[in-house]
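Here the complex is missing one protein chain, while the rest keep their positions.
Just so it is clear, A and B label the chains in written order, and each chain counts residues from 1 on its own.
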Amino acid sequence: MIPGPARVILLLTSAALLLAGCGLDSPMTTVEPKSDLGRAIHELFMNISGWALLIFVVVEALLIGVVFAFRDRPGREEPRATHGHLGLEIAWTLVPVIIVIAIAVPTIATIFKTNARPPREALAIEVTGHQWWWEVRYPELGIVTANEIHLPVGRAVSLSLKTADVLHSFWVPQLGGKRDLIGGKLNNLTFTADVPGEYPGQCAEFCGVSHANMRLLVVAQSTADFEAWAGRLKAPPAPPSGEAAKGHQAFLAGGCVACHTIQGVAAGVLGPDLTHIGGRKTLAAGILKNTPDDLARWLKDPPATKPGALMPKLGLTDDQVAALVAYLRSLK
Amino acid sequence: MTRGVWGWITTVDHKRIGILYGVTAFVFLLVGGFEAALIRLQLARPDGAVVSAGTYNELFTMHGTTMVFLAVMPLNAAFFNYIVPLMLGARDVAFPRLNALSYWIFLFGSLFLNASFFVNAAPNAGWFGYANLTAKQFSPGANIDFWVISLQLLGVSSLIAGFNFIVTILNMRAPGMTFMRMPVFVWMTLVTQFLIVLAFPVITVGLILLLFDRFFGTNFYNPGAGGNPLLWQHLFWLFGHPEVYILILPAMGIVSEVLPTFARKPLFGYPVVVYSGMLIGLFGFGVWSHHMFTVGLGAVVDSAFAVGTMLIGIPTGVKIFNWIATLWGGRIRLTTALWFALGFIAMFLMGGLSGIMHASPPVDMQQQDSYFVVAHLHYVLVGGSLFGIFAGLYYWWPKMTGRMLSERAGRWNFWLMFVGFNVTFFPMHFLGLLGMPRRIYTYAGGLGWDLWNLVSTVGVFILALGILVFIGNAVASLRSAAPAPADPWDGRTLEWAVSSPPPEYNFRNIPTVHHRDELWALKAGRAPVEAAPPPPREIHLPPPSFYPIVVAAGVVLAATGALTHLALVVAGALVVVFGAYRWAFEYRSSLGGGLRPPSDASPRGLRGQSPRSSGPR
Partner (left out) sequence: MTTPHEAVIGSTGLDHRKMGVWAFLGSECMFFGSLIATYLVYKGRSLSGPTPHEILNIPLTSISTFVLLMSSLLMVLALAAVQRGDALGARLWLFGTPFFGMIFLGFQVYEFATFVREGLTLQVNLFGASFFVLTGFHGAHVSVGVVWLLTLWTLALRNRLTRADALIVEIAGLYWHFVDIVWIVIFTLVYLIQ
């Protein structure tokens, strides 16, 4: 019936797949939520998965069982031509209806809970999506940054989501579900993180050639740590000295001011705010680490690292790059 | 029958058109599969460098567009064309030349779409082309233009076929074939055609608005000028959701034919299965915004669409139970066709269950745009539609080719595809739960995605091997000398009452039908025995015509002009008008005069030969 080799493959595969269930550990996993939103979603997911697993086991077992039990063997009689059975039809229509109700009721409850207006004491954060980076503003705190969001654990955070160009979607799986960034529409994502940590996220709506490179980092911190970070970001950058001062000159001379903002230095709005780039953990929307080597790599040829990047290859010399790296890393 | 290539070019015979659809679609299945293989090779490892970002985005766009419009839909159409008239007891479809036109527009449209690769401008914004990425500002090349125009062409082809099959099924049933005696495959085809006729115009309008934005400077989807990108999503999914039922219902119809035949029992709950199909089609128009749960439509709207989507699971589940009940108490012959039908049920169930998870908006907040959805859609479209199609291939191959496929090779085909499919797509559930988004050309290591991506890539090659086994099986079958009998499976429906392959005119005498499963009734002696009328001496069939290919060529010429030069648009339009006029008047002047009488007693199908010419006009 089943060819030998296929039988072996089938058994091995089933074993592997069953074992795979354990091990859904990952910085971007959705099954270990670290926020209230994440937990509400996860609870509902577990509920529905339970029903799904039950249905799967019962129906697949029935299917396999029926095929085994009634397969043609020598001596089997001609089957009786049954055309239907009203009672069965009613039963196997009603049971799914009941299951649907069992799933729909908690679903609707959770929908309303997760669509509720953000509480008044929520920390307001404005996120604007660009091809292919995230602009982040804290209007109440006077902070502007990019690609990295800090928030205090235990306090509600209300993200206002807009886009400057095409559709994007804000997704930090460990902190809950995603919400799209749509032109002409202001969307909101509200949640309260409950465990400190660093949570990577990624754009989840195809937005062009470097969609895969539009990543972000959310850092959930204790209130004290968050306020320290906020204080640092509010302050203007210290005046550069030494190599960094040379980089400062290169920055001014190199045309960077056309696209970037550095408080007190430049006011470009096409690219990310660089006032405190030195203190970020990643570069170029999460695709590079914030190290001198990676920063140099970026500066030398942005489109090579991020296809389609609007920041062009500037033809910088190695000296200019080194100076700029020193300057930018001094902007903490 | 007109001989040679010219015979195929001018054919209006539904069986030949079915074969044309089938072969063309199978080629594009391989093309789409090749695109998938490249995708999987790129994703096998983190920071992959097999293809560039730009190429990858073209690949996933073309893979989706090809598989939906150039492979699954026309493979379904191959069966609609070949089998439905036979099942109805008819000699052809209602509008044979229109049937040919559908095929030629499909072929030329498919070539047009793939021509984009050769000018390095393949569509690259996804098969769903969300605004406003598709605006000229963000997609300045010709990629999206190719996409818009190709979809319009393919849409026209499907619409025309839709009108044809609705009339054929409603109006060309053999005497005595009431609606409730039609085979379920015919019913599912009918519902599918209604879905096509009502859903495609909506995407036609969506694409027209996009075309106007890109070519004529309107701002339908431009938020900067007050336009709403969501208008595209609503129009697209108002089409797109019925489209997925267009893709699956024919496969459900095939399964509903294969199971009873090989269980040797009638379909359990025939009326319920039929009504479920109709309900699925009807409800399918009411759930489109479940593709938009992360858009922020609001709690009330989300709830309404969630409940609607969950409700569709009910008729679907009911069908599955009726299929299982058909097998219960049967005497099941495990042919390859049946294996694929069983695989369909098993895999479609899984796809349906992941679908129910997506139906819950809060859960979908995590799953949307992740690999969990990629798993879901492939379980229903490959595990579902494609397995159903393969069941149909194995079931109807003898009828269409007059040869048998090897059952032994068929089992290898099935198990390789089954295992390969699951190894490819089951891990994608994990990837989705682990936070991997869709449509990314690469990913970073250290996110826990590496292993499952590698496993999935391995699976693709097992799946491909299965397809290769099918091709080998098919080639060997066509080369073998042994002819297939008219009724190799002890069939129930009318196509098994004629030879394999059928004569050009299908039936000597149009049968009169007294039962569902008429053939079983006849063979069991339950049908009234009437004296068979003498076969007619001549059977007149619609003559071949080359106006369908002419009109199709004109349409595609105009389409090419849209991307190149206005003069070609005008030229194409003139060809269409010329072809349409000659078509409209093709029969008016060919009448009169006697037809050559046949020289022997058996009826001959005569394709409208007039004494003035022996070929088409």
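The rule we apply is simple: a contact is a pair of C-beta atoms (placed from the backbone, for glycine too) under 8 Å apart; a residue touches a chain by one contact, two chains touch by 3 or more.
As the structure is a computational prediction, the values presented were derived from the model and not from experiment.
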item: Displayed partners of the chain not shown (whole complex); value: B
item: Touch criterion as defined above, residue of B:201, B:286 or B:561 at the omitted chain; value: B:201
item: Given B:68, B:159 or B:373, the one touching the chain that is not displayed; value: B:159
item: Among B:170, B:300 or B:468, residue touching the chain not depicted; value: B:170
item: Missing-chain contacts mapped onto subunit B; value: 94-95, 159, 162-164, 166-167, 170-173, 177, 197-202, 204-206, 208-209, 212, 216-220, 225-228, 231, 235, 238, 540-542, 581, 584, 587-588, 591, 608
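Note that in this section only the chains that are shown with their structure count from here on.
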item: Subunit A and subunit B: spacing of chain centres that average the CA atoms, whole Å; value: 35
item: Complex contact set, residues of subunit A against subunit B; value: 1-3, 6, 9-10, 13, 17, 20, 23-31, 40-41, 44-45, 48-49, 51-52, 55-56, 59-60, 62-63, 66-67, 70-72, 76-85, 88-89, 92-93, 96-97, 100, 103-104, 107-108, 110-112, 114-115, 131, 165-167, 169, 171, 173-174, 176-180, 182-185, 187-188, 200, 202-212, 215, 287, 307-308
item: Complex contact set, residues of subunit B against subunit A; value: 52-54, 57, 124-126, 130-133, 138, 222-224, 226-230, 263-266, 268-272, 294-296, 298-299, 302-303, 306-307, 310-311, 313-314, 317-318, 320-322, 324-325, 327-334, 342, 345-346, 349-350, 353-354, 356-357, 359-366, 368-370, 411-412, 415-416, 419, 422-423, 426-427, 430, 432-444, 446-449, 452
